[in-house]
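Heads up, one of the protein chains got dropped from this complex, but the rest are sitting where they should.
Up next is subunit A:
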Amino acid sequence: MSAADPEGGAPAPAIEIAGLRKAFGDHEVLRGIDLAVAAGEVVCVIGPSGSGKSTLLRCVNLLEEPTGGTVRVAGAEVTDPDADIDAIRRGIGMVFQSFNLFPHLTALGNVTVAQRKVLGRGRAEAERIGREGLARVGLADKVDAYPDRLSGGQQQRVAIARALAMGPAVMLFDEPTSALDPELVGDVLGVMRDLAAEGMTMLVVTHEMSFAREVADRVVFMDGGVVVEEGPAARVIGAPEHERTRAFLSRVLNPAAARVGE
């Protein structure tokens, strides 16, 4: 699935970020990020709010225009000014914190509109794929429901199905459970867990430490616009090396702090 490595060794990374910088006016949010995600790998980005995690994710599909550095996804350079960004984005699924479902379309309409208007699929084919996708996220019975009739967890699962219907090579998740009531988080994480088990390449910005520990191959800790620490999930979350990582984790894990560490 991923582009072959030019040297014929390990496959090229699905996402390759090099020297990425982003400033909003004078405020530098990303200060030189290097990060690679291999095909089939699940990488979770954690860190305090304002650390630049979401901006990093939004630079990967160019929702934010980087000030410097390069981003390559599945071999295509996103940051190339001559790149066909619409074509590249078709291969990058994005899931937002606030779901961003299209409120004037039903669940099925949400998962078929881009298939039809962007990929040019016929109605029957798009609807077949859309129904399968909604069934896969446990919403086979909500096909005709409008977003305002769905719970937050259901909306987010429709949003995941909408992104998957395009057949993306990688999936980006921007704090997908942060806007959900606690009892609805589990359903969304369950869908993401299944997706990871199927071998989807995933870059996930999250505050769900248990999800990161359990599902992520690697965890990246960001603070102040730089990657402070990265490594296997169990090590970064269980035995962080840097003081900033430790301080952040003890704040986040708070009551469970005693149980962390293996």
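To be clear about the criterion, a contact is a pair of C-beta atoms (placed from the backbone, for glycine too) under 8 Å apart; a residue touches a chain by one contact, two chains touch by 3 or more; residues count from 1.
We take it that contacts and distances are computed from a predicted model.
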Checklist entry - Which protein name, taken from UniProt, belongs to the chain you can't see among "Amino acid ABC transporter permease", "Nitrate transport protein NasD", "ATP synthase subunit b" or "Sarcosine oxidase subunit gamma"? => result "Amino acid ABC transporter permease"
Item to check | Candidates A:20, A:45 or A:114 - the one touching the absent chain | outcome: A:114
Checklist entry - Considering the whole complex, which of A:87, A:140 or A:197 touches the chain not shown? => result A:87
Item to check | Identified contact with the non-displayed chain, of A:63, A:143 or A:226 | outcome: A:63
Next on the checklist: By the contact criterion defined above, which parts of subunit A meet the unshown chain? Give residue numbers in ascending order.
Outcome noted: 61, 63, 86-87, 89-90, 92-94, 96, 98, 100-104, 113-114, 117-119, 148, 159, 162-163, 166
